[in-house]
Structures are given as structure tokens and as C-alpha cells.
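All protein chains but one are shown in place.
Right after this comes chain A.
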Amino acid sequence: MPMASISPFLDQLWIARFVILKGLGATVSISLLAIIVGSLLGVLVGLALVYGNRILRLIVRAYTDFIRGTPVLVLVLASYYVLSTVGIELGPFQAGVLALAVFCSSHVGEIVRGGLQAIPVGQTEAAKAIGLTFGQTFAYVLWPQALRQFLPAWVNTAAEMVKASTLLSVIGVAELLLRTQEIISRNFMSLQFYFFAGLLYFVINYGIERFGKYVERKTAVPS
């Protein structure tokens, strides 16, 4: 960026500061809600895939495959338009969060399933042998090990949700990208403002990555 163009950009950035903050706030809250709801739902999906009976497994497997095989944009449009045709009227924000949470749940479900199934059967057998119930086995033996397995993949999924939140601009959610485009349509400083938005997305995802690393450290087996 040439020096001459930095000063007008900073002027425009100052004018647009609240608009950018609003967009950033929307992106962070959409992503956080989608990640939290999606992860909770995903853990249930994962548990159902590993411990459910045959019928439950079949249903949840179909759900996971169907959602994972559908582009996020289609999920976003479906939750906004299709649901309203059956009488469920969701606003753009709610519909967007729902779509992302559902998408997140299918991915987290598979991650949880993989994490749990990676634990050797011997562990469960040993737990049974020392008289632990299934609940105790799960809480003290299986879950802590699985958690360590799936943290890195979970961080990736969370970062994906932040990126996917940009798709919600299609249904009119004023998140960071749409806010940035609104600013650009007024001052036409596309390169500068897209670069700045990119920087903010990086900061959010870097934050998620650091959080993941922190949890990894906390849950690591003491050596």
C-alpha cells in the first residue's frame, strides 16, 4: 500500500469505526453461538454414533452424512426460506446461527466419534474389571482421553465457523463482511478495507487457536 493512500484510509476507518465494531460484534456473537450450540449438539451426535442402539445410530449417521454433504450456503438458505414455508419464522440472525450450529454439530459429531473410537477397547475392559460403572468409565477413563484427541480438529472446525459466518450476508445479516462491503460502497477503498477485514478475521481465528492451545495444555497428561 503506498504511503499516500494510508492517510485517507485512516480517515475513513475512523469514520467507520462503530460500523466495523458492530460488524465485528455480530461476527463474534454468531460464531460463538454457533460453536457453542454446535459443539454441545455435536457431542450428543458423537455419543449417539458410538453408544446408540442400531436404529439411533442409523438415524444420526444419516443426519451427519446429509449435513456434512450439504454446502453451508444451502443450509443457510434452507433455514431462512424453507423453515418459513412450514410456519417457522426465523429472523436472518437466528436462521444463520441455526444453520451454522447444525453444520458445526455434524462435524463435531464425527470428531467426537473418532476420538472415542480411537481409545483401545482394553481401557473399557480394564475399567469394567476394577468395577467402574459405564458412567464412571466414560467420565474418568474415556472422555479425558477423547478430549485430547479431538481438540486440534475442534479448533479447525471452530475457525471454519468464523469463516462460514461470512455467508450469512446473503440473507442480510450485517456481519463483518457485509459491513465492510457497505463501507466500501461509500468510499470505494476496496483493497484497504478488505485487507483490514481480513486482519480482523485473522485475529478472531488466532484467538480461537490460542484458546485451543490453552485447553490442550490444561488437559495434557502431566509428564
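A few remarks follow.
Here is the rule we go by: a residue touches a chain if its C-beta (ideal position, glycine included) is under 8 Å from a C-beta of that chain, and two chains touch if they have at least 3 such contacts; residues count from 1.
Simple rule for what comes next: contacts and distances are computed from a predicted model.
One chain of the complex is hidden; its UniProt record names it "ABC transporter substrate-binding protein", one of "Fumarate reductase iron-sulfur subunit", "ABC transporter substrate-binding protein", "Cbb3-type cytochrome c oxidase subunit" or "Aspartyl/glutamyl-tRNA(Asn/Gln) amidotransferase subunit C". Between the chain not shown and the residues A:Thr70, A:Gln149 or A:Gln181, the one that touches is A:Gln181. Within the set A:Gln117, A:Thr133 or A:Ser190, the residue that contacts the chain not displayed is A:Ser190. In the complete complex, the residue from A:Ile15, A:Ala139 or A:Val203 that touches the missing chain is A:Ile15. Listed by residue number, the positions of chain A touching the unshown chain are 15-16, 18-19, 22, 81, 84-85, 92, 169-172, 174, 178, 181-186, 188, 190-191.
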